[in-house]
Each structure stands twice: as structure tokens, then as C-alpha cells.
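For this view, one protein chain was removed and the others were kept in their places.
And then subunit A:
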Amino acid sequence: MAIEVRIPTILRTYTDGAKAVDASGATIEELIGDLEARHPGIKARLVENDKLRRFVNVYLNDEDVRFLGGLGTPVSDGDTVTVLPAVAGG
């Protein structure tokens, strides 16, 4: 079983254009590590100094992981993880 990770347009160069890819792991950090193994280069776009990059938002089943446990947030099979760049509203 795997976890579906939705990839924003600007990072699809790493996933051969795929909008969503599968990855596995027990935490967001492991998930990103597995993504990196399958799609080299993507991790550096998401993580910097062991933290999510400032303008990258990652949602676990629509909830922002910064309010859950950051990169250490546990994930399990059947979850959906969505990556989005931070954009303005208003």
C-alpha cells in the first residue's frame, strides 16, 4: 500500500509530468525521502535545513502539517498528501 502525493505544476518536471505519485513511509519526512529515491532532485525543492521550505505548504488529508507535527507528522496507508506553493489571497 502506498500514499498518494499530489504534486504542484512547478514540481512536475521531477515526476515526468505526473500530477500525483505514490510513495511510502511512516512520516512526512520518510515519505519525502522515498519520493527523492523515485524522483531525484525533488527533496531539495521541498526541504531546506531539515525543515519545509518557507514557501512550500504540505497538507495531510487537507490539514497543514506545520500544525500537526511538521516533517515528523505520522502518515498511514490511504492518506493523501498535497504539496502546494504558498500564494496570496485577499
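Heads up, the rule we're going with is that a residue touches a chain if its C-beta (ideal position, glycine included) is under 8 Å from a C-beta of that chain, and two chains touch if they have at least 3 such contacts; residues count from 1.
The rule we apply is simple: contacts and distances are computed from a predicted model.
Match the chain absent from this complex view to the correct UniProt protein name in "O-phosphoserine sulfhydrylase", "YCII-related domain-containing protein", "Electron transfer flavoprotein subunit beta" or "ABC transporter permease".
Answer from the UniProt record of the missing subunit chain: "O-phosphoserine sulfhydrylase".
At which residues does subunit A meet the chain that is not included here?
So the residues of subunit A touching the missing chain come out as 8-11, 45, 53-57, 59, 62-64, 66-68, 82, 84-90.
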